[in-house]
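Starting off with a structure, shown below.
The complex appears here minus one protein chain, its other protein chains still in place.
Moving on to subunit A:
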Amino acid sequence: MTGLHSYNITIYSEADIVTARQIGRNLSKNLGFGTIMQSRIATTISELARNIFLYAGHGNVLIEPLEEGERVGLRIIASDSGPGIEDVRKALEDGYSTSGALGAGLPGVKRMMDEFSLESSPGEGTQVVVIKWR
C-alpha cells in the first residue's frame, strides 16, 4: 500500500485550480514520480480544472493514488454538469480550441498521460478520467 489517500477538490475559482495543482504535485512526489512528471501531472490537473472553471462554472477534481500489483500510479477524474462537449472528436484534435485559450488543452493532456477517457453529452456535463503510471 502506498498509504496515501485520495483528494476531492471542488472547483469554483482559479484559487481552487491552484489548490488542485498543489495537491496533485505533492501526491505525485510522494508516489515517487520524477520532477518532470510531477510538473506534467500538475499541468494536466490545471488544464482539466481550468476547463471546468471556464466552461461549466464549477465541478470536481478527484485525485487518487493507484496500486495494481507492482504498478503504482495516479488517477485524476475531472467531472462537471456543464454544457458538455458538442463534438468530442474535434475537442481532441490539435488546434481546436473554442476559447482560444493558450495551451494544448485536451490533446496535450491526452499525450502527457498513459490512459485517457472522456465522456460527455451536451447539456449533461463532462467527465474526463486520466491515469499516469510511474
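List of remarks:
By definition in this document, a residue touches a chain if its C-beta (ideal position, glycine included) is under 8 Å from a C-beta of that chain, and two chains touch if they have at least 3 such contacts; residues count from 1.
Simple rule for what comes next: contacts and distances are computed from a predicted model.
Missing chain, UniProt protein name: "Phosphoserine phosphatase", from among "Iron-regulated ABC transporter ATPase subunit SufC", "Aspartyl/glutamyl-tRNA(Asn/Gln) amidotransferase subunit C", "Cell shape-determining protein MreC" or "Phosphoserine phosphatase".
The missing chain, though absent from the display, is touched by one residue of A:N26, A:S39 or A:Q127; that residue is A:S39. Along subunit A, the points of touch with the absent chain fall at residues 34-36, 39-40, 42-43, 94-95, 102-104, 107-108, 111-112.
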